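The complex is shown incomplete by one protein chain, all other protein chains being positioned as in the whole.
Our next item is chain A:
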Amino acid sequence: MTYIFDGSLTGLLTSVFEWFERKPGKVTLKSAEIFQPEAFAESLEIIADQGKADRVWAGLQKKLQKDWLRKFYCSYLSELPDAYHHLFQFSCYIFQQQKGAENNYGNEHVIALSKYAKSVEREKHRMEAFIRFQQTADNIFYAGIDPDFNVLPLISNHFKNRYADQQWIIYDLKRKYGLHYNLDTVEEVSINFEKGSAQQNLTPALTDEKEQLYALLWKDYFKSANIVARKNTKLHLQHVPKRYWKYLTEKQLS
């Protein structure tokens, strides 16, 4: 039996609700996006239902320690097809056990979630580290990103607390939405980029006159801080995998 859901968190939680309603035995959960009907397998389409989802979430809140609610949410934000299935199975498992079952690292879903959460948290952490703002001519600090996982919801607070006295936009170019902090609140925004305009790094025409100076000083600094006698490229790449270089001012030529 396969359950098909719409990819939303509400949908995922609803599917858990449905399973307990029907107890159909072994179920695989798939998102509609990747589901390919098989001739002989039965499937059921889950209609996302906020009321049912809320009940499941409230149940999880009762059963799980707080850090596990976070792991649950992070695993969901990984957007990985297998993660959805593990989340579903994990929920069913948790509801059928005594409190504290999330500590059973011998269980495959427990381990799976802790791994997804770790990857997503790592990506979050990397974004907090590797985002580089450019100051625009109208005094907004802009950064375009395309993270592996959907981490904007996780990094919002960090940037809001830290950069409280400057307007900023962090834009997820892959998922086509961003966050704008207007000195008061953080709002979701979408931007219509002009065709062909650079989205990751703004052209000098759009940036503040001081922007290039500071970018240059930062690149100089990065070079000075290096100790040639200690060169270790392998370790360097392990910390800053190449796919993140495009974010980094200090890695841009010229």
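In this section, a residue touches a chain if its C-beta (ideal position, glycine included) is under 8 Å from a C-beta of that chain, and two chains touch if they have at least 3 such contacts; residues count from 1.
Note that in this section contacts and distances are computed from a predicted model.
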{"item": "The complex's invisible chain, by UniProt name, from \"Amino acid ABC transporter ATP-binding protein (PAAT family)\", \"Quinol oxidase subunit 2\", \"2-oxoacid:ferredoxin oxidoreductase subunit beta\" or \"Putative DNA modification/repair radical SAM protein\"", "value": "\"Putative DNA modification/repair radical SAM protein\""}
{"item": "Touch criterion as defined above, residue of A:35, A:73 or A:133 at the omitted chain", "value": "A:133"}
{"item": "Options A:22, A:99 or A:236, residue touching the unrepresented chain", "value": "A:236"}
{"item": "Contact set of chain A toward the excluded chain (per top definition)", "value": "101, 103-108, 111, 125, 128-135, 141, 143, 158, 161-166, 210, 213-218, 220-222, 224-236, 238-240, 248-250"}
